[in-house]
Each structure stands twice: as C-alpha cells, then as structure tokens.
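One protein chain omitted, others in place.
We just call them A and B in the order they show up, numbering each chain from 1.
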Amino acid sequence: MKTRARLPRLVATGATLALALSLSACGDGDGGASGDDGKIHVLVYGDATNKVEKQLVDTFNKTSDVKVVLDTIPGADYQQKLQTIINTPQAPDVFFNWGGGSIKPFVKAGLLLPLDDFIKKNPDLENKFLPSVFNNAVVDGKPYGVPMRGTQPVLLFHNKKVLDEAGVEPPKTWDELLDAVGKLKDEGVTPIALGGGDVWPTQMWFQYLYDRIAGPELFQKALGGDKSAWESPDSKKALDMIRELVDTGAFGKNYDSVKYTNGGSVQLVAAGKAGFELMGSWYYSQQLTDHPEFAEKDLGYTAFPAVEGGKGDQANVAGNTNNYYSVMKKTKHPEAVAEFLKLMYSDQFVKAQMDIGNLPTTTNTDKFIETSGTPEYSRFQYDLVADAPSFQLSWDQAYPQKASSDMHKAVQQFFNGQLDTDGFIKAMQALPTE
Amino acid sequence: MRRRPNYLAGAGSLLWLFLVGLPLYVMLAATLRTRQDYAENGPVSLPDSFTLDNYTRAFDSGFGQYFFNTLVVTACVIGIVLLLVPPLAYAIVRSRGRTTSAIFRLFLLGLAIPAQAVIVPMFYLISEAGLYDNLLGVILPTAAFCLPMSALILSGAMRDISPELYEAMAMDGATPRRMFFQLVVPLSRGGLSTIVVFSALQAWNGFLFPLVLTQSDSTKVVTLGLYNFQTAHGIDIPGLLGAVVLSMVPILLVYLFARRALVQGLMGVGGK
Partner (left out) sequence: MTTQITSARPASSATTVGRPGFAWALPAALFFALFAIVPLIMVAVLSFMSWDGISPPRFTGTDNWSRLLDDPVMLKSIWLTLLLTALGVLLQTPLSIVLGVWAAGHQRNRAVLSVIYFIPLLLSATAVSVLWRALLDPNFGIPADAAWLFGDGNLFGEQATAIGVLAFVSTWQFTPFHTLIYQGAARAIPQVLYQAAEIDGAGRYRQFFHITLPQLRNAMITSMILMIVGGLTTFETVLILTQGGPGTDTTISAYYMYDKAFKGFDYGTGSAIALALVVASTIISLIVVRVSGYDKMRGSAEGVS
C-alpha cells in the first residue's frame, strides 16, 4: 500500500536528476569561461554602469568576427574572485581593475600584457586620455591599463540649507572647516556625516589630509617600501589633525554604526541632520536617485579645503582615478582586444557614460559636458581633475589588495580611539607593499 | 482536566511575535514603497506610497533566470540527498557492524566541517573536473554538505521504528532490502520530509559555493542575484528587499506543504 506511493516518488526524483544533469550539460556549452571558445571574455565589476559596458560590447560585436562576452561579478567580491581565477583557465581575457596596487601583483607575476605594442600601432590609445589618469595604470614604466569608466574624485558635499541656518559658508581652508564644525554643533546637527560602518569613507579623510600636509610624495615613499615615511613629522601632524577633528565631535558619536552602502549617511545629509559629507563624485547621482528634491535644490559641493602651511599642492585631488581594462598575456585574440579597447575613447562611449552620471577622462569629454545631464557639476569635476597636478589613488587601491583589510582595520581603530598615533603608524608600517 | 490559561507562555509568545513580526512587516512594507519614500522616511516609518516597481525591477535584472537556476540546483540536491541518505540512515540504525558505526562517526564529525574552510581546494577540485561555472559544480558540493545533518535527522526518525516490526518481517523471511522498501521508508515519511525541507533550504539559500564556483550570468542563482543589488554606489534597499521577498516565496510554499510531516520528522530527532 505505502510501497506503491514510494515508487513513483523515487522515479520522479530520478527523472528530475536526469533532467537536471542534461540541463547542466547544456549550461556547460555556453556558460563556461574555460578554454578557448573563440570569444573574448571581458570581466567587469557588477553595478549600475554595466549598462554602458553592455552597450559597447554590443556595438563591438556588430562589426567584429571575434565576439566579446561580458561577465560580471557582484562588486563586493570582485577582487577576491578575480584573484582566485586569474591564474586558472577560467581567467578572462580582459578585466576591470583600479590600476595602481590592484594590478601590481599581477604584473609582477607576469600575467599581464604590456600595452606599449598596442600603443605603438595606435597612439590614440594613450593620448586620448588625461595623463594623470592614464599614468595610474603604468607599472615599472610600462602601461598596463586603458581607462574605461569615469573618474571619481572625492569632493566635500554639503547641505546648503543646513549651512545657511548655521551661518556657515562652504569652507575653503581647514580652519574654516573647524569653525563650521563648531557652529553646526551648536545648531544641534551632526557636522559631518560619515559612513564609518563601511570604513572606506573614513579612509578618505586620511587620504586628503596626508596629501595636503605632506604632498603625495609621503605616500609614494611608503608605497615604495620606505617605512620611515609613516613616522615622519608630517605624518604625525596629519594624524594629530584627524584626532583633533574627531575629538571635537565633528562626526558625532555613532558613525561606526552608520553605513554609506545602505543609504544611512546619505540620508543624514538629505534630511538636514548633517551638514557635510566627504564622498566620491558618485554621491551626486546617488542623492539624485534617493532624494531628488534635496539634490536639485540644496546639494552643494566643493573641493577639499586647503591646509595652511601644507606642502601638498592645494589643488591636488584624491579618489579613484578611474577604472581600467587590463589584458592578460595569454589572450588568444590580442588584435581583437586592441580593437575593442579603441571604443574606450569613442564619442559613443563618452556620451553613454555621461548619460548615467559618470565623467570619462578622455580628451573629447570636454565637448559633451554642456549636453550632459548635470552640466555644472560635470564641468566642476572635469576642471578639477584636469587642473590637478596630482591625483592620489585611494589608499586601499594603491596598496596591493592583500593590504586593504588590515589598512581598514587600522583606519577604523584610529578613528574610534582604539589605536593611538604610534599604534596607527606601526599598523601602516606592517602593511605589505607588494 | 482544568486548563488555566498560561499567561507566562502567552506573554512570551506575544513578545516573540513582535520581535519576528516587526522586521517581517518592515521588509514587506519596504518592498511596496518607492525608493524615495524609503530613503526619506527610514525603514520603520509608515509607508507613504504604494508601488510594485521594486518587484518589476527585480525581474528586470534577470531574476527569472536566477530563479530557474536555483530551482534546478535545489531539485538536484534534494534528489541526491533522497538517493543517498535513506540507505545510509537505515544502515546506521540497524547495522551492528563496526564499519557502519565508523561511517556514522564520520558523518557526525562531518557536521563540524564548515563549507568555507574547504572552499579553496573545492574550487580546484571542481575546476579540474571541468565543472566550473556549471550548475553541477554547485549541486555536488552543496549536496555533500547536506549529508551529515540529513543523516542525523533521518537516523533519528528511523530509530523510532520498533524492533518488533523488523522481527515480524524477518520471520516472514524478508531480506534487508524488502524491509527497507516496505517498512522503513514508509514509516519514516516524517523524517524524509524533514530532510527534504532542510536540503531544500540549504540549496535555495546557498551562497558561498555559487559565489566561488560560478561566474557568468547564465549560472547565477538567486542569492548571488541578491548580492548584485548591493554595490558601493547603487543603494536600493526596497529593490533588494523585493528580491528577497520573491526569493522567499517558493521555499515558504514548500514549508507550508511539508509542515505537518516536518514536525513529525523532527520528533524522531529529539528521541522518544
């Protein structure tokens, strides 16, 4: 009686298994990235900009014999995933990266194709991009990456209404900032919103202060392996200033529980509960999406304030210079790849990027700024980057990937007082530089 | 028999209802509000708008394909578990041999192995076998890690089958095989349902294996799709939660169907 009921069930299970196996076999045919299937695999960071990347791939595939397949990996795990597969048959032909330290280990392991041959054949591949940006993908004198998205300098954003009510002008110097903080505190708002829960927003403060006080050379020295850079008086001065800022209550008390990535700090500014936020240029479009009324009327932006007596050029910029496509040495279709890379300075590319709020770093970008969705903002950004003598790459991208976790820990612990100046210095000195 | 209402238990369950109900309400409410409404007013406020956009956004980003993939993975994992575990549990409960005892210990110890500990060698195993970026490469490890718990649950359920029934069948000259199909399997339906639900849960919500062992969009599962919603620059909590709710519905249905059997099945685990 019950046995009869059992049999059909087992059969059904078996059938499902067989069906699934055959389906998986189908999946193997077109899904796999392994081996040479006559296509170029381009791997990118998974986020809203993929729209543009897909567009370009479609355009390319219309006229190319060798087709491009776009693979995406969810942002948070992009670097882990890439490192796992880079030395296996699953590695892509072309992949997205942040230049600097994110590709140095790969260069050292001999995995990347130097692009100077491509550039010899097609000089545009280099000179159509802003130099400060292009140079960030140069390792040991050879170019390894082509910029493929927009530049993301870090700017100081503010809520105009909140500042007006406190009688504060957007600060141009550090002292003005401290003054503004004091006035905002008196008004009962959190002077500066900070997504401490994500840690990388906290890091941005270090990036700028170090650059303003000591110039980019200090960081470059440290990156080159000179540990004494961290102990220098300039370094200690920067740390003291940060400590001073935190201790005045500029960031409030609960910033470590606030995240940028779930909209927490964004909302603070938009709702008028905070005056400032230091964030990458994508902040503007984020506010436009989440809080359009606020963004259109009251969102203001300035460059990071100048620090009096600082050695760094006050026009320097910090942030993500851009993202790059690098090419694997073992790619089987280098000519097709070179053709594909040409699209990265095409007019189509520039227009598509600007439509979604990114600011490309090509020389023809200038033409399109007036027609972009946010002309004033784009103009401000573009001029800032074009005029910047130096563009400091985010620290966690400049250092090799494997240092980022410990770097973040040190940053967070210094801010909330668990590490003092010496502790921070030691932690930074312990970071691997290659 | 007098039954005074149990105020303490009642109060306790009310508190728990609040603790469970509030987040679930927030989640559902968030999916029915516009992004602006959620961003302006925060998660706990009463909704100011109504929209089904969050769900359509979820589908637009490819959730149809992800659902299908997850369905395939879940079905296959259940299949493998149903194929391998009942004979295993039967042996554990009935066999007197030392090998079987050792095998049981092996599985008990297997409970202690976290999936993320073996993920790197797993990647190489799967990749060498040519199963990278293939649903089968996700199915096999996921099923393997369901085995210890399923063995524990099912052997617990089978323990309840009284020895006299076996003896009665033995007197009729039944082989172990007959006893398995005619006695053990029908009587452990509760346990079987439990391991089905358990394995289904593992497969449906599995994250680590798909993350490391798949790459292209055509093999993405729902959990990865959810992860896609979270990027550094694009914050879309209502959309994310919409996808979460969608991903929860199938498994909720399975649970609703199997509920009674589920309780019966876990009865055996607790032992009588």
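Throughout what follows, contacts are C-beta pairs under 8 Å (C-beta built on N, C-alpha and C of every residue); 3 or more make two chains touch, one makes a residue touch a chain.
Remember, predicted model here, so these are calculated numbers, not experimental data.
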If I consider the whole complex, including the chain that's not displayed, which of B:L32, B:A58, B:L88 or B:I195 touches that chain?
B:L88
Quick one: which of A:Y45, A:Y255 or A:Y301 touches the chain that's been left out?
A:Y255
Residue list for chain A contacting the dropped chain reads 80, 83-84, 86-87, 105-106, 109, 111, 196-197, 199, 253-259, 262, 264, 267-268, 271, 273, 401-402, 404-406, 409, 412-413, 416, 418-419
Against the hidden chain, chain B presents residues 1, 4, 6, 9, 12-13, 16-17, 19-24, 26-27, 41-44, 80, 83-85, 87-88, 90-97, 99-101, 103-114, 116-118, 120-122, 124-125, 140-141, 143-145, 147-149, 151-152, 156, 159, 166-167, 169-171, 174-176, 179-180, 201, 204-205, 207-208, 223, 226-227, 230, 237, 240-241, 244, 247-248, 251-252, 255-256, 259, 262-272
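The working rule: only the chains that are shown with their structure count from here on.
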Distance from chain B to chain A - Cα centre to Cα centre, in angstrom
36
Touching residues (chain side chain B, partner chain A) in the complex
35-36, 39-40, 42, 72, 75-76, 78-80, 82-83, 120, 123, 127, 130-136, 139, 181-182, 185-186, 211-212, 215-219, 224, 227-228, 230-235, 237
Parts of chain A lying in touch with chain B, wherever the complex brings them together:
2-3, 5-6, 10, 13-14, 16-17, 20-21, 23-24, 27-28, 30-34, 45-48, 69, 71-77, 81, 84-85, 88-90, 260-263, 266-267, 270-271, 280, 282, 286, 289-292
